[in-house]
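My structure is below; once you've seen it, I'll send some questions.
Missing here: one protein chain of the complex. Every other protein chain is in place.
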Amino acid sequence: MNFASDTAAPAHPKVLEQLAAANSGPAVSYGADGWTLQAEAMLSDLFEFNLRASFVSSGTASNALALSLLCPPTGGIICHEQAHINCDERGAPEFFSHGARLMPLTGLHGRIKAQVLQQKLQETDESFVHATPPKALSISNLTESGCCYTPEQTTSLAQMAKTAGLGVHMDGARLVNAMAFLKARPADLTCKAGVDVLSLGFTKAGAMGAEAVILFGSNADMFDDFEARRKRAGHMPPKQRFVAAQVVALLQNNLWLELAEHANTMAQKLRDGLLEQGICILHPVEGNEVFARLSADQTSQLRDGGAAFYSWPDGSARLVTNWSTKHSEISSALALL
Amino acid sequence: MNFASDTAAPAHPKVLEQLAAANSGPAVSYGADGWTLQAEAMLSDLFEFNLRASFVSSGTASNALALSLLCPPTGGIICHEQAHINCDERGAPEFFSHGARLMPLTGLHGRIKAQVLQQKLQETDESFVHATPPKALSISNLTESGCCYTPEQTTSLAQMAKTAGLGVHMDGARLVNAMAFLKARPADLTCKAGVDVLSLGFTKAGAMGAEAVILFGSNADMFDDFEARRKRAGHMPPKQRFVAAQVVALLQNNLWLELAEHANTMAQKLRDGLLEQGICILHPVEGNEVFARLSADQTSQLRDGGAAFYSWPDGSARLVTNWSTKHSEISSALALL
Amino acid sequence: MNFASDTAAPAHPKVLEQLAAANSGPAVSYGADGWTLQAEAMLSDLFEFNLRASFVSSGTASNALALSLLCPPTGGIICHEQAHINCDERGAPEFFSHGARLMPLTGLHGRIKAQVLQQKLQETDESFVHATPPKALSISNLTESGCCYTPEQTTSLAQMAKTAGLGVHMDGARLVNAMAFLKARPADLTCKAGVDVLSLGFTKAGAMGAEAVILFGSNADMFDDFEARRKRAGHMPPKQRFVAAQVVALLQNNLWLELAEHANTMAQKLRDGLLEQGICILHPVEGNEVFARLSADQTSQLRDGGAAFYSWPDGSARLVTNWSTKHSEISSALALL
Partner (left out) sequence: MNFASDTAAPAHPKVLEQLAAANSGPAVSYGADGWTLQAEAMLSDLFEFNLRASFVSSGTASNALALSLLCPPTGGIICHEQAHINCDERGAPEFFSHGARLMPLTGLHGRIKAQVLQQKLQETDESFVHATPPKALSISNLTESGCCYTPEQTTSLAQMAKTAGLGVHMDGARLVNAMAFLKARPADLTCKAGVDVLSLGFTKAGAMGAEAVILFGSNADMFDDFEARRKRAGHMPPKQRFVAAQVVALLQNNLWLELAEHANTMAQKLRDGLLEQGICILHPVEGNEVFARLSADQTSQLRDGGAAFYSWPDGSARLVTNWSTKHSEISSALALL
């Protein structure tokens, strides 16, 4: 009964199978191998869009490298105050951008509120050289509260940002969970909604460690710059085929969407069981995360019974399901209460 | 017949076996898992020394993170002019150290010459605030020319450096090849010779992507700082067990040493065959690399026959063997000439 | 009638006299001149404390260099949300610290509220590598609202910070105005209250461009590091005597304190006149700044009549007096309303 994080989960067996398949004979180093080409082509198909993709093994790197393309050292990055880039990446955005500033905004359920963004943008006076102006907007989908941005919501925020001259980044560490919940086409959630650069997660979806950074449309002009930044950050693995192969494994037959649907279903089952016991759920369950307000007794019952999870800064218990969560784990956890 | 690089090689089957073994059930994220603990303990045993170890997936990151501990932004890093950190890491040392300067020195076969180091250190006037003083020495073993530093050679350079107040780093991307060639104990090549921080390579030895950064003795006091730097550089993988498990696989039963002995043997066989044909070998073959002066015809014969290798800046052909190189590949390559 | 800023004021005639006096014959470059030594000695006397002082020509540099000593790239700097370092220095703290994060707190009249600081410090979990921990506290005295921290208030905040392992910085761009208002000894406001590094302003006090960075007590151990950082930031002027001479001019016979008393008196006179006209004053006038809530008509009357001032983000008019403000300017301004 591990609900600590989807990063605590093992990799899906198909990922290991693909790694084994990729492990035959020599391959060109540093990204010129066939698996990398295949993974990029599969992403082009998936997003139905002109794009360039690059593969790294960590989500923090994926986010920070992407942001460093969109925001100069003298600019700022607007994000939600609970965003992973703001709370959980130890200043990686500042490091990779050479000192850009995060500009956290508020909003329910981890979503940046449109009016709050509008106000922030209106306050900005580019001609005032003394203050840091925002230069990029970063949207997390799923949010840190496990909620989705619909295509309309993303479009609305992205348009505001673009009108003000900002680039638009999406932290899609759990985008596939949003795809599964909204039954939306990937393009509608991202490039067609105005996203310039997407950090797309595969690790939480079932990989060992694989993330894609995707430059949509004309943003692909920055690809060479991206590769240079990736190299000097130590994120261009010499045996890159083993990162790309994981992506291939998860994209084949849309396996990752199937896995995300399962994780989402498990979260909904958990939510329903908790609600039945009169436990308050803080955020709509639109992905694979349940935030429950547990009493101290309930917390102990769960932990003593062997359920792992984190206490969240807002006072709730965060319960994360994943591709490997079993129906029986949900039932057992609920039975502990 | 792939002699392009040891990073073009696949991973050893035992590495995949260990990955599969590590892929059962949940594990704590970000390095508090059992495989990480086991890998660190195995390194303590191997080096017979008090140490802390951290695991990353790229050699560039391993080097640059290590150097950022030893050299402040206002200092310099002495290295050989052909060092990987100087020629092949796209400014990663500068990035991670926030602008420290590389100070390349000359020396035969990729080894820093003691007199040249001595002179560089003597020229330094710490009281002259206008010039960048060296603060760290980085030694590559194997060198970029495929040669070893003996324990005595490392000790000699490290003592000079320490006397001048510098920290000592070793880039051990191919240290196991040096261990195999010199039949030396790991400690004698590193901590006992004065190395403070070691970047120890497993990727070229047979992993998919795994490197250890080892802080010896009192340098372990910098471990928390190292972890903070690693995290914000995106080099603390959430599913870290899959990096550590590769290290475990290669250290078990000293598998990596066996593989390095094989790679070294293959290089010697290749060298001997080339010498028999009257081809000049530029550097002593003390590891798994052969630098051969080929005519244009010979180059074409090899390439047309299917042998992959790089032309090196010094005009030679660099031929790299690895754990998977077969006797028949050597014979076939030699037969092409 | 210029109330735009104390940086809009000219330099005091004594400053020019001292520059002329310093302008005779050659002097050693880069800070080894007699005026620099004299200025440092005068500061030692003034603060009755063991210290090292260094002189730069800009307040932004003075703050950012000081903070870079106290906060590593992986840490955070706690300050008031209205602090100059947060609002008006275009990311200089991030630049000089290589990406440390500003952590703005709230509090009335620009003062950090003790409870808010306490809570921020208690929330910090140093063992959680993923979040940026605060490593320095920066206090502005005067605050951005023109108010003082008493020695007791500074001591209280500094003790909390030190208990939590933070270094303490004071932005004293207008410290002399606080000295004048509180009739407090400089040491009581700074080193004896727990300040480690002080950015002490002379430009707003009557210089052309001169600021001191003062390292108190054992912090002087960082002096060499400071000088190296200052040099590579281009803030070690070759003809440094001309910066130090300005400091000498203002410290002689406590001229700067006399000038600050005058500026403060002018502010009080302005405040009194505005209050008589029923105009609301937003913050206690404890230095040389008056924040008045003016109607649109009143704003126009003043501006049309030739009074220069800035509209402040809080909706008030900020009216700043300085050493050169004349009684008649205050009367004329008040007469416009």
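Letters A, B and C name the chains as they come in the text, with residue numbers starting at 1 for each one.
As a convention for this text, contacts are C-beta pairs under 8 Å (C-beta built on N, C-alpha and C of every residue); 3 or more make two chains touch, one makes a residue touch a chain.
Source: prediction; values computed, not measured.
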- [ ] Specify the shown partners of the omitted chain in the complete complex.
- [x] A, B, C
TODO: Just name the one of A:14, A:90, A:174 or A:232 that touches the chain not displayed here.
DONE: A:232
Open item on the list: One chain is left out of this view; which of C:162, C:185, C:231 or C:303 touches it in the full complex?
Closed with: C:231
- [ ] Specify the residue from the set C:51, C:79 or C:92 that touches the hidden chain.
- [x] C:92
Open item on the list: What does the interface between chain A and the hidden chain look like in terms of residue numbers?
Closed with: 30, 72-74, 98, 129-130, 224-225, 227-229, 231-232, 236
Open item on the list: Take the complete complex as the reference. Which residues in chain C touch the chain that isn't displayed?
Closed with: 2, 4-5, 7-11, 13, 16, 19-20, 22-30, 56-62, 64-65, 89-92, 94-95, 203-204, 208-209, 228, 231-239, 242-243, 308, 324
- [ ] Spell out, residue by residue, where the missing chain touches chain B.
- [x] 73-74, 87-91, 94-95, 98-102, 129-132
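To be clear about the criterion, only the chains that are shown with their structure count from here on.
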Task: Chain whose averaged C-alpha position falls nearest the assembly-wide average - done: A
TODO: For chain B and chain C, let me know how many angstrom lie between their CA-based centres, rounded off.
DONE: 50
Task: Computed distance of Cα centres, chain C from chain A, in Å - done: 42
Task: Between chain B and chain A, distance of the C-alpha-averaged centres to the nearest whole Å - done: 33
Open item on the list: Using the touch definition from the top, which residues of chain B touch two or more other chains?
Closed with: 30, 228, 231-232, 236
